[in-house]
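Everything on this sheet refers to the single structure shown next.
Only a single protein chain was left out; the remaining protein chains are all shown in position.
And now, subunit A:
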Amino acid sequence: MHVPDGFLDAPTSLATGVVAMAGVGLALRGARRELDDRTAPMAGLVATFVFAGQMMNFPVAAGTSGHLLGGALAAVLVGPWSAVLCLSVVLLVQALFMADGGITALGTNVTLMALVAVVVGWVVFAGARRVLPRRTSSIAPAAALAGFASVPAAAAVFTLLFTVGGQAPVDPGTVLVAMLSWHAVIGVGEAVITGLVVGSVVAVRPDLVYGARPVLAERELEIREVVAR
């Protein structure tokens, strides 16, 4: 899933590196608003959680398996800025300590999985939250939709980068069709898992779900009379 070294040419890798640095720089400022001075320990622990979540594989087709990207999931749970930071740090740790994803492709990987997946996931989630009835039960389906959209979106941007700086003479149209159809399937898995995980957190600790805060703020205190028996 991670782009390795040599897959895209050097100019494209450097350009995505600049994009990634700008995006992470913005996220560093934004995350202070979401998590204030708790940013370092909280984002660190959430990054660890995302990493653990990515270790869970689900079977896709023909014996291959995909795993959670976690971009949309992290965006809904801790907010988009913190999610960008968490995902970027996960990718950095994977590149430096696990040789997963090339060091020159780090910018590409951050752009695709930390920026595109999180931003698309968050925009879709915010849109769906607006359309669906304003109840806590709408949060999980909105998150599932965001999870689904985030995966093909990242795949589409990858195809775009591949068209610009790909190092293999493959027809971009073929790549686009293959990437989108394959990642639509992975997106379904991502959607189901994202929706279920967000749903289970909303059921237990809705106050922890960043995406549920506007809905929670509107909830009124309900006092019910219960007849003692």
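One rule holds in what follows: a residue touches a chain if its C-beta (ideal position, glycine included) is under 8 Å from a C-beta of that chain, and two chains touch if they have at least 3 such contacts; residues count from 1.
One rule holds in what follows: contacts and distances are computed from a predicted model.
Q: Hey, which one's the missing chain according to UniProt: "Response regulator", "Cobalt ECF transporter T component CbiQ", "Signal recognition particle protein" or "Sarcosine oxidase subunit delta"?
A: The correct option from "Response regulator", "Cobalt ECF transporter T component CbiQ", "Signal recognition particle protein" or "Sarcosine oxidase subunit delta" is "Cobalt ECF transporter T component CbiQ", the UniProt name of the unshown chain.
Q: Return the single residue from A:13, A:109 or A:150 that touches the missing chain.
A: Checking the options A:13, A:109 or A:150, the one contacting the hidden chain is A:13.
Q: Of A:96, A:160 or A:184, which sits in contact with the chain we cannot see?
A: A:96
Q: List the residues of subunit A that touch the chain left out of this view.
A: Touching the missing chain: residues 1, 4-7, 9-10, 13, 24-25, 28, 31, 37-49, 51-53, 55-59, 77, 85-86, 88-90, 92-93, 95-100, 102-104, 167-171, 174, 192-193, 196-201, 203-205, 208.
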